[in-house]
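A single protein chain has been removed from this complex, and every other one stays in its place.
Chains here go by letter, A, B and C, matching the order in which they are written, and residues are numbered from 1 within each.
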Amino acid sequence: MVESNGAHVNGASHPASKPAAEEPERKKRCLWFEEELEEDLRWVFGVSKILHTGVSEFQDIELVESGPFGKVLILDGKLQSAEADEFVYHESIVHPALLYHSNPKNVFIMGGGEGSTAREALRHRSVEKVVMCDIDEEVVNFCRKHLTVNAEAFRSSRLDLVINCARAELEKRTEQFDIIIGDLADPVAGGPCYQLYTKSFYECILKPRLKEGGILVTQGGPAGILTHTEVYSSIYNTLRQTFKYVVPYAAHVPSYADTWGWIMASDQPIPTMSVDETDSRIKQRIDGELKFFDGQTLSATMALNKHVRKSLAAERHVYTEETARFIHGHGTALKM
Amino acid sequence: MVESNGAHVNGASHPASKPAAEEPERKKRCLWFEEELEEDLRWVFGVSKILHTGVSEFQDIELVESGPFGKVLILDGKLQSAEADEFVYHESIVHPALLYHSNPKNVFIMGGGEGSTAREALRHRSVEKVVMCDIDEEVVNFCRKHLTVNAEAFRSSRLDLVINCARAELEKRTEQFDIIIGDLADPVAGGPCYQLYTKSFYECILKPRLKEGGILVTQGGPAGILTHTEVYSSIYNTLRQTFKYVVPYAAHVPSYADTWGWIMASDQPIPTMSVDETDSRIKQRIDGELKFFDGQTLSATMALNKHVRKSLAAERHVYTEETARFIHGHGTALKM
Amino acid sequence: MVESNGAHVNGASHPASKPAAEEPERKKRCLWFEEELEEDLRWVFGVSKILHTGVSEFQDIELVESGPFGKVLILDGKLQSAEADEFVYHESIVHPALLYHSNPKNVFIMGGGEGSTAREALRHRSVEKVVMCDIDEEVVNFCRKHLTVNAEAFRSSRLDLVINCARAELEKRTEQFDIIIGDLADPVAGGPCYQLYTKSFYECILKPRLKEGGILVTQGGPAGILTHTEVYSSIYNTLRQTFKYVVPYAAHVPSYADTWGWIMASDQPIPTMSVDETDSRIKQRIDGELKFFDGQTLSATMALNKHVRKSLAAERHVYTEETARFIHGHGTALKM
Partner (left out) sequence: MVESNGAHVNGASHPASKPAAEEPERKKRCLWFEEELEEDLRWVFGVSKILHTGVSEFQDIELVESGPFGKVLILDGKLQSAEADEFVYHESIVHPALLYHSNPKNVFIMGGGEGSTAREALRHRSVEKVVMCDIDEEVVNFCRKHLTVNAEAFRSSRLDLVINCARAELEKRTEQFDIIIGDLADPVAGGPCYQLYTKSFYECILKPRLKEGGILVTQGGPAGILTHTEVYSSIYNTLRQTFKYVVPYAAHVPSYADTWGWIMASDQPIPTMSVDETDSRIKQRIDGELKFFDGQTLSATMALNKHVRKSLAAERHVYTEETARFIHGHGTALKM
């Protein structure tokens, strides 16, 4: 078709090549990433470059350069992680549980193939081993190769990288862990991770792998005013049926367009830590500076608002093999 | 063009009118509201109905039925308020200041023509008068007519509704107020509300209108990890130059696709209230049940995360007549 | 939430209320109509107002003011007709058949509840009666009320408006027509109009209602380079099995984002008319000025391009009760 052909040169007999009163051309963004958060709600941002792509047995993998969020990791069209604010998610999923534990030596991460969760865990000086168990080898390789911020973690001698279904891996191991982190996709019926959120999974497969004083922390899906009953309250209630002490906490992650939730669970008490105690432990235990977490942040994330607290308290749904909840865009609901 | 014409009737010689193997037709959403939050970031939700429209001297006004957020008030194409979560914003902008104050009798609201801020203020039993001063008579009339949730507030004998520029109104009054609430558009150079965020405005016009022990609380714009330096940190720092005690707090408002910020300021101390003290005051002072706010929520909103706290502490920008900051979609920046 | 509050007034001690170097605010379009033409193809235009809405037993009805196309009629989220270019569609569906006919006295319109097809037919002086038979009374009423361009047609004494399924109406009538116009939704399995495109419908119900020399003309769906095999070629081939003479023709309708097709069919020859002969007949027979159609336009629309002609010639699919084709967004295909 047509190509641009600049013609700024004029012979002497011609006036200035540019007529007066022109506006500079504005380069419009033409490539957009769109995620359907809800049936009628779209999160749309401009993409300037597709940096790398891959495909695994399970999903499509893309690393794109976005306008607002820097480099963004997308799996099967769903935003997983954004350079600009992934520290919020990863500091949140890792540090509270490790700080609450008296002396965490070994950590088992279910999922987390991106490497960022392991990166945060490895900052704890007491940690001797981090097992990162993800089912998707391509995602792991992709992230190891392209997410430079996790390069050091991937190379760490303390990292034990396993490619396997986390459930199967926990079943086959005999060792026990101080901390188990669930960094998996949300539980939806028919979805790949549903089986790692059921009561029986927690009871029969996970708990046996926790040492005395061990803590489970799991990502809990969206925890915003309008979305916390999609899966968060159910995960919370399921854990509440399984563990003696359950502590929900949440923070706003801009690139997720929502507040996100996590939940700690243990059969030993998880007593409130003062702001000073938290700051002190952070100083003692963690290499480098945290960007999001300190004592005050911890107290903020752990003080849920009234509306969400009421829902959590009232939730009766439990994930079992027979029941499920629906989260938009992932499989179907089997209503109770 | 073509109209649908159902043909479900068949003569006896014809088989079933519907051929086999058909899927039900899915009604697709066709009308979308789109707000450009940043240059490369769009917040897009489905609209099922435009309920009411109006136009004022200043802006276009629409109340639409949205998919995710219920009824949504839109001014000049920017989402102002959504039925599903406006309680987060309005409880947040009103109750902390009124709860901190020992005995708030009169309240002056700059802006707030929607009526929701007044609604929350009027729930305080000690409050004898709420002056709601908005410049846009059409918006006020529109909301009074169509936002049924505020009907009672609009009718209240304790409400003193004034149509005027708030700055001019404060200048002309001599009475003083226990609480002044700034519920205005964000400050941008050339924007309609810039003059209500400057140091000189606070010093010379607003403070004289505050009683002894009086508290100013203002909305502060987006306060998320990625956006809090657009205007929030500047408003905070400007207030810090003007008042002895300044308390920032924030909460995630889903329909704004961001964490939103507010700031209390006073020349009298705003001491921390314990969770129990807060709950107690709420019980004593406020009619009806709050959905978002209680003692724990207050502590959550007031504990900002480390990242934002650092920015606020480091902010040097002050709003004066000569300087400004830029917030996307509103006028231009005059850089310092 | 916040309301705008202009603060343009300054006391004498304050400098100009507007800081320097500001850009005017640009009012962005915020409401968009989106139609999914194909799975990966969207036609999106700005909507400034929703003028009127209605709902019938069959579909949602909206008349909106659009940016590019003027007033637009939308049924169930699909653009039906746009003020700016509906004359292309309606002149095209009506005038060729009526001009080819030696002396059209009565016309039966299947569908066309919008009124525009009847409007064009009534411009022919020879026409004594136009039966407009649409199943959707609300659409008819809505358009009669709101589409002022068709007001005269709706009031015409020559118009016989019937609310019924066209198939049932033709079955029950005994009179015959010079022209039958199919102005219905595209044929898709399970869709409301499929039964009015089948071979048996044409053979057994429609043809008996055509007088000697009578002509059927039907809209044929998208007829563009990339889309003409969705339904157009099948309608063409089905008619080819049923009538002796079949003449396809097409024109680009901007608001449909595609070339649209129609097909004339008759058991009497439809001989080529010269440009002059066409212009002459238009002058003699039609009231007022046509905007799109004259002799040259007719020859243009009837000369299909090579690519489409080849497809039409090769098409073997026939619409019967058992088979169907798929058009995006409407029901499912039952493949042959």
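Criterion: contacts are C-beta pairs under 8 Å (C-beta built on N, C-alpha and C of every residue); 3 or more make two chains touch, one makes a residue touch a chain.
Everything numeric in this text was worked out from a predicted model, so none of it was measured.
Across the entire complex, contacts from the unshown chain go to A, C.
For the options A:H124, A:R167, A:H228 or A:H307, the residue in contact with the chain missing from this view is A:R167.
Considering A:V107, A:V127, A:L184 or A:I270, the position touching the chain not shown turns out to be A:L184 (whole complex).
Interface residues of chain A with the unshown chain, by the touch rule above, are 1-11, 14-23, 25, 27-36, 47, 49-50, 53, 58-60, 73-78, 80-81, 86, 89-90, 110-114, 116, 133-136, 139, 165-168, 171, 183-186, 189-196, 200, 219, 321-324, 329-332, 334.
Against the chain not displayed here, chain C makes contact via residues 29, 32, 38-46, 66-69, 84-85, 88, 224-227, 251-252, 254, 257-259, 290-294, 296-297, 299-301, 303-307, 309.
The rule is simple: only the chains that are shown with their structure count from here on.
Each chain gets a centre from the mean of its Cα atoms; the one farthest from the centre of chain B is C. Contact analysis places B-C first among chain pairs (by count of C-beta pairs in contact).
Each chain gets a centre from the mean of its Cα atoms; for chain A and chain B, those two points are 30 Å apart. Shown for chain C are the residues that touch two or more other chains, of which there are none.
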